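As you look at this complex, bear in mind that one protein chain is not there, while each of the others sits in place.
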Amino acid sequence: MIKNKFGIVMVLSLSLIFGGCSAQGSKEQPGAGASTDNGSGSSDSNSQKVELRITWWGSQTRHDLTIKALELFQQKHPDIVIKPEYSGWDGYFDKLSTQVAGANAPDLIQMDYAFLTDYANRDALLDLDTYTQSGDLKIDKHDPSMITAGTVNDKLYAITLGVNAPGVVYSSKVFKELNIADPDTSWTWEDFAKIAQQIKDAKGDGYVGAADNSGTFNIFQIMVRQSGRALFEDGQLGATKEDFSNWFQLWNDLRAGGAITSPEATATMTTALETRPLALGTGAMDFTWSNQLIAFQKAMKDSDDLLKIQVLPHLKGEVKSGEYLKPGQFMSGYSKTQHPKEVAMVIDFLVNDPEATAILGSERGVPVNSDIRAQMASTLSETDQMIFNFVDTVAKDKSDIDPPYPQGFSEVDKNFRTLSEQIAFGQGELSGNIDEFMTSSNSVLSKAK
Amino acid sequence: MTASSMTKPQKRSKRAKKSAASPNNRAALFFLAPWLIGLICLTLGPVLASLYFSLTDYSILASPNWVGLSNYTEMLTADKLFGTSLKVTFTYVFASVPLKLIFALGVALLLNKGIKGLGIYRTIYYIPSLLGGSIAISMLWRKMLGGDGLVNQVLLKVGIHAPDWVANPKYALYSIVLLSVWQFGSSMIIFLSGLKQIPSDYYEASSVDGAGKIRQFWSITLPILTPVIFFNLVMQIITSFQSFTQAFVISNGSGGPLNSTLMYSLYLYKKGFAFFQMGYASAMAWVLLLIIGCFTFIIFRSSRGWVHYEDGGK
Partner (left out) sequence: MAETLRKTVWLKHLAIMLIAFVMLYPVLWMVGSSFKPNNVIFTEIGIWPQQWEWSNYLAGWSGIQGNPFSRFLSNSMIVSIGAVLGNVLSCSMAAYAFARLSFRFKAAAFGLMLLTIMLPHHVTLIPQYILFNQLGWVNSFLPLIAPKWLATDGFFIFLTVQFIRGLPKELDEAATIDGCGLIQIYWRIVLPLAVPALITTTIFTFLWTWDDFFSQLIYLSDVTKFTVPLGLRLFLDSSSQSDWGPMFAMSVLSLLPCFIIFILCQKYFVEGIATSGIKG
């Protein structure tokens, strides 16, 4: 009895393995019928079809739109085949770095602002300057600050797919209910604190004015910029101890009045919007990036409650405006790609082609190309309209973006979060905690240089 | 009586061992062939590579440069989080392993025989382990142990205001210990299959002798189960030291709040993949291997005193 079972089992699984083998084998030769009659367009001397792999993370909507745009590209360029490899956010960068280690990364890579330097500094990304000069990749209509954002060590490594601006998102329903006027673009951190406290006092226990964002490094960055400094300077922390204590003092006061989420509730929040107090109906304000507004609205428990967004509060007597436009995601090329020119063509298509950008819409943020932005303005939905207007508002009052984060940023970012937790849970005292954070961060940063 | 029936086969098999003492190298080679090929072709290379990486500044993205022992010295002298993660992991191992094993053995004995619908109960008891480290678990755990979760609502009814068990740095680790105990299914299955190996005539013989249930447990069940208990103990220690998924899922990959759930493997993973210090992560891995190795060695040594094999060996 058992003997028979094992026999069947063995045959079955052997055939499985060999089946897998042969499938792999046939896949290894792209364009097996090498004698394609299609030699036009591409500059490659041979007449083989060019195969490109592209990877990105995102939601279903993004997958659908991006694939549609890529199909359009292939229609226009029959000699180029594009193989999409898409996934959710979880594990995306783990896989990407593994592929880079195996010299097997996709030709086109959707890149995140936080990781750009890490990849660019280690020569994993394609230097795009050659192709902006040759005209394959046109960037003359792009916002200059977005080009700065994609530039590491004076080389352009990444093209912005969508422009974002940071803001405070809030529940219009609660503001109306409590007769709180919508904040205007000139509001200050004191106003923010006052409103948060007012909401808390009016709504009582179980409801807070705002989510505790003291651990969000890039919101802190805005306040540092308002003081006229940069978060990082010359590969070290640019923020002073005073910047840190002002920031945490602001949140400490709010916490003392119960105006923000308790340390425990804060620890429960993740980047998933469904876990934010605003979405859960237990808080009135939160900090976010403009492209998340649509998703935020969808995550709302009370779907009748319309979200509004306003610029970040100002610092009293600020040196400069702290806000800046940030790239939502980038598209980059892989440094070891066999077909760099075609890679540049695809990137160009995704950000500059009127039809492609019409398909992609503002899912990744407001288009980076000003012509495209103007062209799209007429066909926008109401929420999209709000986002576009908001980004325009910020664009009028922004200051230049700082250079991309230095290598070692992710570790410093994690330590900043721990610092905010130490302060919130009352572990150690403020000044000592800040000193310790600054020393350890600077040592992480100098090691990473 | 039971004792004599235990020792008799042992004596005999010792003799048998001598007669079979001529080494069967060739047959062993045959049976070990798949394992040997796997070891040489698939496992050994990466293992040695990681040892080499531990002596370099490997960042995954760029090729490694030799740095000697500096990863190890940094770990032992400068890295505060390394100490934190060690402490978290030791607490976790010493809390979860005994609890889980005792619970699993108890339930396995309960579900061994003599109850209607055994299959259904076993399946139900295995459910938590079926869910593994799926995304749903982290949400579920918050629903049950969070600030206004199920447990606290019950406690509130009896007038107790309890903290958020998952998000409070004092308790967060223990909520993960609880999760691992709750997922006791795998150890239970191994105990169950061990119980199935006990020939029923052992019990029959001892009943005739008038041995009660409790004496049967101590004189028959437990001794024969020792190889399986030994296995579960060793494996639980090894896997608990490497525990990653539960802390990762519950804390959303952060090891928070306040690094209270920063398990060793979680920190290692962050160093390697999120901070691009694979060299350092590899060094951490080899230090962990040493720690686990010591524990395993001690258990193996002690096993001579308490593990009884039917084949008469030790």
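Going in written order, the chains are labelled A and B, and every chain counts its residues from 1.
Operating definition for what follows: contacts are C-beta pairs under 8 Å (C-beta built on N, C-alpha and C of every residue); 3 or more make two chains touch, one makes a residue touch a chain.
These figures come from a predicted structure and were not determined experimentally.
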Can you tell me which of A:K155, A:K176, A:K241 or A:K301 touches the chain that was removed from the display?
A:K301
Who touches the missing chain here, B:M75, B:L173, B:I190 or B:I220?
B:I190
Considering the complete complex, identify which of A:E51, A:D94 or A:D191 is in touch with the unshown chain.
A:D94
Hidden partner interface residues of chain A, rising order:
2-3, 6, 9-10, 12-13, 16-17, 20-21, 23-25, 27-28, 53, 55, 57-64, 67, 83-91, 94-95, 98-99, 101-104, 106, 270-275, 279-281, 291-292, 294-295, 298-301, 303
Touching the unshown chain, chain B contributes residues 9, 12-13, 16-17, 19-21, 23-25, 27-35, 37-39, 41-43, 45-47, 49-50, 53, 60, 107, 110-111, 115, 118-119, 121-137, 139-140, 143-144, 148, 150, 182, 186, 189-190, 192-194, 196-201, 224, 227-228, 230-231, 234-235, 238, 242, 244, 265, 268-269, 272-273, 278, 281-282, 285-286, 288-289, 292-293, 296, 309-313
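FYI, only the chains that are shown with their structure count from here on.
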If you average the Cα atoms of chain A and of chain B to get two centres, how far apart are those centres in Å?
38
Which residues, counting only chain B, touch chain A once they are in their complex?
59-62, 80, 142, 146-147, 163-164, 166-169, 252, 254, 256-259, 270, 273-276
Which residues of chain A touch chain B once you look at their complex with the stated criterion?
93-94, 97-98, 100-101, 118-119, 122-124, 263-265, 267-268, 270-271, 407-408, 410-411, 414, 417-418, 421-422, 425, 427, 440
